[in-house]
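The complex appears here without one of its protein chains, the remainder shown in place.
In this document, chain identifiers A, B and C correspond to the written order of the chains, with residue numbering beginning at 1 in each.
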Amino acid sequence: MIRRRTLDVSGLPDIDVSSQEPIWWGQICLCCIEGAMFCILIACYFYFRLSLDMWPPPGTQLPHVAIPTVTLILAIVSCLGSYRASEGAKKNERGAMLRGLLLNLALGCAFLILRGYAWYTLNFNWASDVHGSTVWTILGLHTMDATADLLFTAVLIVALIFGRTGRSMRLAVHVDSVVWYFLVLIWIPLYIVIYWAPRFVGAPA
Amino acid sequence: MRKLAAAGIAVLALISWTLTSCQREKRELRAAPVRRAIYGDAARQSELQPGGPQTEPQVTNPDHANAWSISEGQRLFEWYNCVGCHSHGGGGIGPPLIKKHWIYGGQPANLFDTIVKGRPNGMPAWGGRIPEYQVWQIVAYVRSLAGEQPFAATPVRTDELEQKPTTIHNKVQGETR
Amino acid sequence: MTRARTLFIWAAAVALNGCGGHQQSALDSVGPQAGKIESLWWFFLWLLTAIFLIVIFATLWALTRRHRGIEQEPLERIHLPSGETEHRLTRVVAGASILTVIILFALLIASVTTGKALSELGPKKQGITVEVTGNQWWWYVRYLNGDASRIVVTANEMHIPVGRPVMLRLNSNDVIHSFWTPNLHGKRDLIPGRVNTEWIEADHPGRWRGQCAEFCGMQHAHMAMWVIAEPEDQFERWMEAQRAPSKQPSSASELRGRDVFLNNACVFCHHIAGTPAAGQVAPDLTHVGSRLTLAAGTLPNTKGNLGGWIADPQNVKPGNHMAQIDLPPGDLEPLLDYLESLK
Partner (left out) sequence: MTPVTEPPLGEIDDEGERRALERSWRRRPGIAGWFTVTTHQALGKRYIVTAFVFLLIGGVEALFMRLQLARPDNPLIGPDKYNQLFTTHGTTMMFLFAVPMMEGMGVYLVPLMLGTRNVAFPRLNAFGYWMFLFGGIFLYAGFLTNTGPDAGWFAYTPLSGPQFSPGKRVDIWAQMITFTEISALCVATELIATILKMRAPGMSLTRIPMFCWSMLVQSFMVVFAMPAVMVASNIFLLLDRTVGTHFSNAAEGGDPLLYQHVFWFFGHPEVYIIFIPALGMVSSIVETHTRRAIFGYPAMVLSLVSTGFIGFGLWVHHMFATGLPQIGEAYFTAASMMIAVASGVQIFCWIATMWSGRVHMRTPMYFVLGFVFIFVLGGLTGVMLAAIPLDLQVHDTFFVVAHFHYVLIGGALFPLFGAFYHWFPKFTGRMMNDALGKINFWILFVGFNLTFFPMHILGLKGMTRRIYTYPAEMGWGPANALATVGACIILIGGIVFIANALASRVHGEIAGPDPWDGGTLEWAADSPPRNYNFVNLPVATSRYPMWTPPEERVVVTGVRHDRREALVTTLMDAEPPIWPFITALLLGLGLVGATFRFSWYYPAFGATGIGLIGWFWPRRPEGVRS
């Protein structure tokens, strides 16, 4: 037994479902990494555009905007699901979490399927020219991220169904929603670059 | 135990990949002065052979699956103006080389013959002009165009205009500019 | 002992080398461009050396100031300097930082002024334009002219008139190279798909070596060129000589040599004006006998070296693109005679 000046923290909670958690900060870091990568790719897109006379290069059809716009709206709406889930996580309501995650997953999958269709209808591929390479890379990376997050959402749903509702589970739901917000948010500029930029900056330089 | 198995798999994968790279990455800068007469099937003008059928010589391309040689072949394909007729494999005046069907046989020995001896209707005879080791390099490259070389030893593109297939996706007609 | 002596000799050699002039040195400028850079260099060098000495002196002083006897003092857990000391130090550090900013500002102005002066040097006088194209691993040199028949092509060697600015148009056929003749100017990259320009000018006649400065593959080390500055009339004579087609063979051996050349793979890559040899992917050999070096500055141009180079190109320059041809015995000698005759 020794006597020391002490600061007693036994009253603090185990886990707080909020931005106080290191995992939330870790997730923000990952979002920064992804975001930085997409920013560099957008910069490269315009760099390539500046060095060419025609944009997109000859033989490339302008991409359709109708379906991608629908997918964008779907993605934005799916954030409501994430929001409900994360609110449910904060209040420890299993039903709200489950419903929110299911909504997120359903709309997210619809978003990916429609994107896949719009992607399929592009008349260029990664090996067509530099425009094709850039667009396919951006689409590919974002799809990869979105798929990974939706898979994670699905895993969370399964875990919820199996009755895991502990604090770390709720924290995971909360963080999952943060990532989804980020993916939807970053998709907005990417959508504009891929589908609208060729229309605005497409005139011969 | 599980972990040991996993580690074992990793080690095996590394070893197997190590072995594959020996052939691929060799760089034979100085050609061995070999002269080999090639008489492939396609070189014969007649099926008849005096004294009974000859045993076919076993001819293998010394540059098969060697990345450096394929790349040298690619350079020579341009330097010796093969592109003038065959384009970058797509064909033009000469037949395309991105294909599975060969008029005079697609084995390395046949291709060697074709280059060295020439063929009717325009293929010049390069024998005596191009050193043999370079012919083999060109053969290795031409075979890579037809996908007859390992992926890992083949360059996927040149720093040129890409030869595009005529249609990629023409299913939906979008607006064109 | 011997080792110490050797070391001393080396050190002396290094020091002497630092002072003497050389044919490839940034500190031996022969043109206005390199000259301006050299003056800037000495300005930077002296100023920064002074700063270096001051910092090192200050550090040593700080370390040794109260060092004497300190080990004997009882170990204090922490030393708290007085508030006055801290204030004084703050002022000194702030002053030093401000001084740093001022010095850097001066250096910045000197640098930008020199850069501006460099960019204004070329166009004042009537100059000539030379196109330099990088290849793995040699230099293609072409003297542009409005009249296509007066264009001169050579390789790995550039003659320039003394006192006249020369505009270089730099381009590359394969990978990125960098053109650098330190006695004349700093370097400029040769990038595929782009044309970079640079002005050089020589003050007096002489020969200077240049070398590729951007890593360009296996034989990056053997990609040199010579720049030869000559008086105007001598330069014009050289240009005239270069415009002429190749010399006709004048002996049986040379005649035989030409046939050897034309009957082998040589013709696919090399060009000799006045013969069917029209290859464009390797150095033009129309006047190869007149050049200083072979294989992009790798070997002096002698008959022996040329023979060794043709017989076994991978020996001196492993990995280069020269075809290795098995010439029958007796063919090499005439070929050398012929090529050496192409003055």
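To be clear about the criterion, contacts are C-beta pairs under 8 Å (C-beta built on N, C-alpha and C of every residue); 3 or more make two chains touch, one makes a residue touch a chain.
Everything numeric here is computed off the predicted structure, so don't read it as measured data.
In the full assembly, the chain not pictured is in contact with A, B, C, by the touch criterion defined above. Within the whole complex, the absent chain has one touching residue among C:G31, C:P182 or C:P313, and that is C:P182. Per the touch definition above, the residue from C:I128, C:L144 or C:M218 contacting the chain not shown is C:M218. Summary of contacts with the chain left out: across C:L48, C:A252 or C:A278, the touching residue is C:L48.
Take chain C: the residues that touch the chain left off the picture are 7, 9-11, 13-14, 17-18, 22, 24-27, 34, 36-37, 40-41, 44-45, 48, 51-52, 55-56, 58-59, 61-63, 65-67, 70-71, 73, 75-81, 85-86, 89-90, 92-93, 96-97, 100-101, 104, 107-108, 110-112, 114-116, 118-119, 136, 174-176, 178, 180, 182, 185-189, 191-194, 196-197, 209, 211-221, 318-319.
Touching residues on chain B toward the chain that is not drawn are 2-4, 6-7, 10, 13-14, 17-18, 20-22, 24-27, 29, 67-68, 70-71, 74, 151-153, 155-162.
Interface with the hidden chain, as seen from chain A, comprises residues 1-16, 20-23, 25-26, 29-30, 32-34, 36-37, 40-41, 44, 47-48, 51-52, 57, 126-127, 129-134, 136-137, 148, 151-152, 155, 159, 163-169, 172.
In the analysis below, only the chains that are shown with their structure count from here on.
Between chain A and chain C the centroid-to-centroid distance comes to 51 Å (mean Cα coordinates, whole Å). Inter-chain spacing, taken between the CA centroids of chain B and chain C, is 39 Å. Among the residues of chain A, none is in touch with two or more other chains.
Residue positions of chain C with contacts to 2 or more other chains are absent.
Across the interface of their complex, chain B is touched by residues 174, 192, 263-265, 267-269, 279, 281, 312, 314-315, 318-319, 321, 323-326 of chain C.
On the chain B side of its complex with chain C, the touching residues are 27, 29-31, 33, 75, 79-81, 128-131, 133-134, 159.
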